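A single protein chain has been omitted from the complex, and every remaining protein chain is retained in its original position.
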Amino acid sequence: MRVVSAALVALILLLPLGLSDYRAYQLALYFLYAAAATGIGLCWGRAGFLPLGQAMFFGLAAYLAGLTLIWLGDSIWVFVLLPLAAATAGLLAYGIGLLVFRRQGESGPYFSMITLALSLLAFQLATSWNDVTGGFNGLKGIPGLPGLDDFSAAYYVSATALLIVLSLGAWLYAAPVGVLWRALAQNERRVALFGFNTNALKAVAFGVSGLFAGIGGAIYAPQQGLVTPQVAGFGLSADLVIWAAVGGRFGLLGPTLGVLLVGALTTELRDRIGFWEVLMAGFFILVVLAFPRGLIGVIAPLVRWLEGWQRTRPAVPAPPRRGATEPAQLTLSDVSAEIGEVKILDHLSLRIAGPGIFCIIGPNGAGKTSTFNLLTGELAPRGGCVLLDDAEITGLPPHRIIARGVGRKFQIPTIFTDLTVAENLCIALWSCRAAGIELLMPRLKRWTSPMLDELVRRYPFLAAGRRRAAELSHGQRQVLELAMALLTEPRLLLLDEPCAGLSPEETASVIDLIRWAGRKLQIAIVVIEHDMTLVKELAETIYVLQNGALLAQGDIDTIRANADVRAVYVGGEK
Amino acid sequence: MAQQILATTRRDFLGGAMGGIALGLAPGLIGSAQAADDFKIGLFYAQSGPASLFGPTQLASAQLAVDEVNKAGGIMGRQIKLFPTDAGGPPADTTKSAVRLLLEDKVDLLIGSHDSATREALVATIKSKVPYIYTPVYEGGECSYNTYVIADTPEQQIRPSVTWMMQERKARSFYLIGDDYVWPRKSNEHAKKYIADNGGKIVNEEYVPFGAPNKFEEAVTRIKSAKPDAVLITLVGADNVNFNRTFAGFGLDKEIARLSLLLEENTLKGIGADGSNNLFSCMSYYANAPGEANKKFKDAYFAKFGDKAPQLSIIGTDCYAGVNCAKALVEKAQGTNARALMTAANGLTFNSAAGPWTMYGQHVDKTMYIAGCKGTEFEIIKTIEHVKHGEACKAA
Amino acid sequence: MDPLIVTQALNVVYGVTTLALLVLGLAVIFGLLGVLNIAHGEFIMTGAYCAYVTQANGWPFLAALPLALIICGALGFVVERGLIRPLYARPFDTLVATWGLSLLLRKLTEAIFGMGFYNVDVPLPGTVALLGTDYPAYRLVLIAISGAVLIGLFVWFRISRTGTRIKAMVGNRELAEAVGLPVRRLATYTFVIGTCLAGLAGVLIAPLVPVQPFMGLDYVLKTFFVLVVGGLGTVMGVLSGAAVIGGLDSVVSAAIDATYGYLTVLVVAILFLWLKPRGLFARS
Partner (left out) sequence: MSPPRLTFAGVVGGYGTAAVVREVSGQVAPGEVLCVLGRNGTGKTTLMKLLMGYLPCWQGSVQLDGTAIEALATPARHALGISYCPQERPVFDDLSVRDNLTLMRPDRDLAPFADYFARFPILARRLEQHAGTLSGGEKKLLSLTRGLAEGQPVILLDEPSEGVQWENILHMAALIEERKAAGTALIVVEQNLAFAERIADHYLVMDQGRTVLVGPRGEIDRARLLVHLQV
């Protein structure tokens, strides 16, 4: 790793010796675009949302830097204020991200279109605000950086900017936040159910991408000596996206590869072939159809081979979970909920007092999974209230509820298949233990806990950390999902059919694990289960739901004797 | 546990490193070899982007001039070699090409036909190291060292045409409409002065966002209600076409005269016969401008490029003048020394498609034409000779 | 009434209805199939060039309609089969691919017709006296045609067998397969209907705008904004979106100027995207 980065840095630094001034100058410009494109890779390839107006941040920083340089000339203060220009772009992006994501968590095409519209707005402002921006002809007469105004100096300034961006990127990709971004792109809801504020995480990703674009833009101004509205507009925004897509948005260096490749092709073709744009268009379409992971995907096997060499570093004990630890007391009173026209919970009231294992059964559509959704804040009730201990949790966002000690396993395993087994386990360990600035520390990846040790002892496959979760069998996925729920050490654990699709042996071991966890953690475990044998084995109290309401509750014999329950399960002539 | 640290990073880092290296080096391997004694001229013209409709004419006109000069012995005995370069993209793309022309191709002189934003970017990049001749209609004000402008200036376009409008077409009130950028705003400043000088008045002045998808129904309705005698148009390209078609569509063309400051053959073709009634233009060149010079030029042009030759228009033939200016300038200065060139430029005379032009103060005095539209053709109404450019560059 | 106000009011009606006409093709492709077709504007451009070719050959203006339907339909068919079909599950990739397509179509047009402007003669020149003012006859006709096309499409979609089947496919794909609907072929039809509508709009708008390879860019963003504001998949969505975007643009342009009109459109689009992303009338 270090050797490779050092080689890369050395290469970039020595490159001008072998290149003409013109090539160095050209590379210097591409490096700045690459810095911005790297931000797109971060948002699109990592965190899973596509910004279409990235030039807005590039342009903002360029204008700010340009104005600063014109104002200060060759004062040494520009070296302080230029980074501030870049930071302003990053802050703006972060602010926009917070506002937009907080509103609805929207990260699909609508987010993309918001950024696109903002970028058009920025272009129009830059064009119309003649007094400040110089209008369409641009902000001119920007002096170069003091003492750094020839071609090779410009190259080194750009190269440094790009290296800073790539190093920041490498750090973030290696840090917990990078893992969380990838998890988020795959299943945002699941990340929230590990207690992370996904909207804030996405806003941070967008902010960082804005900062990267800002770094490019802040250097662009002194290097070009002129800033025109085009650098804030749609054209550059679209180019940045295309470059990232062509090079490969999933890796850190993909966007840079894309910029260099497309840039080189454009330069070489532009003045030689009349219809070079046709070639470029055909090239993009080909890449999208044939290499959906971008050109960098072509060399993926080599990368896998290189992954072999790495050092093992000692594990670090994870701190205890934040917040209360006593077993949960759960009360639902008179809760109703609807999806569209359909009533799914109908004045449901029930009370679960931990510790212990409780089963919920009922026919299809009885409201079992909906009850779980209600408890984790994903289903908003129309009436009634939910109390955890004595505090109302109705209406809280999922990550807040999880932070109060709720854990959940889904019926169909929702582990993060694109991540490794170890990364999956880490996310669970970080849940409710790490937040804010801590998520930037790569050492958190070495966390361990007594619970993890016990889980690994029972299921040795969990120790094969570098294996991708996608390679696991169904049984292993169910176990991993359960392990992740247990690692968060919740006070109320919700398990939705933990044994679905498992073989009898696997089922037995999972049942054993659940009972062990119940005893060891002294928590309330609520299980949705269809298999009556398992219900009988697990549950002390059984709740039967029907049409969104509680039909019966009690131990297994009480339930079996209940005539209403029998009618529900066999049907009747009414 | 959790020994997977850094795995991701390595993957990402290595993945791109290999590709990046290969690419960074590849362009460097492609070299270029030229005969040493050619006189190399870099020509910036619009090959891509919205202005690229002028591209073919720009290139053809420049090539014609290069052929003629070379046949007549070149510049100081050196054959001209032309380096056509795209200037249709954003300024940063063009300056990048300029650096290539300067450092790799080592051109002796640059000619540019493109917008002002690109010109200013180029001036900043060239830093007066080689002579640079700027050719198309513009708003004035370019006085950089070793830079030579042969464009129509506001003084040349606006003073004669507005005066003619007011004195001979009896227009007393004007409505100004333009795209919102430097050239229209600067041009209108000049126009307002001349209109006031002649005792006329401005009814309204409005601008539409440049580069946005504009429609003109509302503006035309406003004009209809304001009832000016004439409209002074500083819209360009598609906006100019769109406005004039809408204007005529609303039936205002009979009552209100229009003077457009950037109306040449291509734009007129877009406006069409049903939009061009009572529409006027003022330029230093039209394809059917009178005079021997233009006839000679057109004969040579069509002889070289045939009947399907690109549409002749001032944005294009200015490149012909640019090459001729380069020859005259360099031969008079006996080289490309900046100081010698700046001196030689004063009083320099060279050929344009419309006849000889004379340079003072880095700009050109020339003959201007006022033309009216007849269908999709221009008809020269008035020829005004020796119009001063009115720019105040301090002589070197 | 003040003729200025009457005329500006007609301008608003004209702006809204023509925008609705320009949106229809995208409403079908994006609204029903969920394909982010960035090349929508280039299909409009193709229609406009059909109008030019018709005029250049001396054929009657209306002959441009079948020509545009054939060419845009064939193009749409090829594009759906070759480019869109493998990408239905990858919306962002569709975006990049259709971006490439738009560049390709533009360059193809350039190769055939060159970069220059063309004009298509207004089929109905002159103005008509209406409510105390004069308004261009063809624009009035265009308002009527746009309305007719909107209503026609609405009725066709409601009562025709293909319309019903498309609705079935969009609403419940699993069941559609179970009852034997050829859903893949139907998706192709739907896409082709979308491109044909774009071509139709292109022909009708051609006499009023500069016809040139870049003209499509003027429409693509505005039409996307209309759909986002109005909501996807319903005729009411198209109408209300066009009313908000086109109406605001016209009203503000008339009251202040075009710059404010444009800025208002952008700001309103952003507010809708942010605060009401499902639009005014979304398909349930």
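Residue numbering begins at 1 within each chain, and the chains themselves are lettered A, B and C in the order written.
Convention: a contact is a pair of C-beta atoms (placed from the backbone, for glycine too) under 8 Å apart; a residue touches a chain by one contact, two chains touch by 3 or more.
This one's a predicted model, so the numbers in the text were calculated from it and none came from an experiment.
K.L.:
Kindly name the visible chains that come into contact with the excluded chain.
P.N.:
A, C
K.L.:
Of C:A9, C:A168 or C:M236, which sits in contact with the chain we cannot see?
P.N.:
Considering all chains, including the one not shown, the answer is C:A168.
K.L.:
Taking the entire complex into account, which one of A:S75, A:S349 or A:S473 touches the absent chain?
P.N.:
Touching the chain that is not displayed is residue A:S473.
K.L.:
In the complete assembly, which of A:F275, A:W516 or A:Y569 touches the absent chain?
P.N.:
Answer from the full complex: A:Y569 touches the omitted chain.
K.L.:
In the complete complex, which positions of chain C touch the hidden chain?
P.N.:
The list for chain C reads 161, 164-165, 167-168, 170-172, 174-183, 283-284.
K.L.:
Just checking the interface: what residues of chain A touch the absent partner chain?
P.N.:
Touching the missing chain: residues 361, 363-364, 412-413, 472-474, 477, 497, 500-501, 530-532, 535, 544, 559-560, 565-566, 569-574.
In the analysis below, only the chains that are shown with their structure count from here on.
K.L.:
Graph shape for the chains shown, where an edge means the two chains touch. Line, ring, star, complete, or other?
P.N.:
Shape of the chain contacts: complete, all pairs touching.
K.L.:
Tell me which of A-C and A-B has more C-beta pairs in contact.
P.N.:
A-B
K.L.:
From the C-alpha centre of chain A to that of chain C, how far is it in Å?
P.N.:
So the centre of chain A lies 36 Å away from the centre of chain C.
K.L.:
Please compute the C-alpha centroid of chain A, do the same for chain B, then give the distance between them in whole Å.
P.N.:
Chain centres of chain A and chain B, defined by C-alpha means, are spaced 50 Å apart.
K.L.:
Quick one: which residues in chain B touch 2 or more of the other chains?
P.N.:
180, 209, 212
K.L.:
Can you tell me which residues of chain A touch two or more of the remaining chains?
P.N.:
Touching at least two other chains: 124, 128, 277.
K.L.:
Can you list the residues on chain B that touch chain C in the complex?
P.N.:
Touching chain C: residues 50, 52-53, 55-56, 180, 206-209, 212-219, 221-222, 224-225, 237-238, 241-242, 245-246, 249-251, 266-267, 269-275, 311 of chain B.
K.L.:
Chain A touches which residues of chain B in the complex?
P.N.:
Going through chain B, the ones touching chain A are 1-21, 23-28, 30, 47-48, 83-86, 90-92, 95-97, 99-100, 102-104, 115-117, 120-121, 124-125, 180-182, 185, 209-212.
K.L.:
Enumerate the contact residues on chain A facing chain C in the complex.
P.N.:
Those residues of chain A that touch chain C are 44, 50, 99-100, 103-104, 106, 108-110, 112-114, 116-118, 120-121, 124, 128, 238, 241-242, 245, 275, 277-278, 280-282, 284-285, 288-289, 292, 340.
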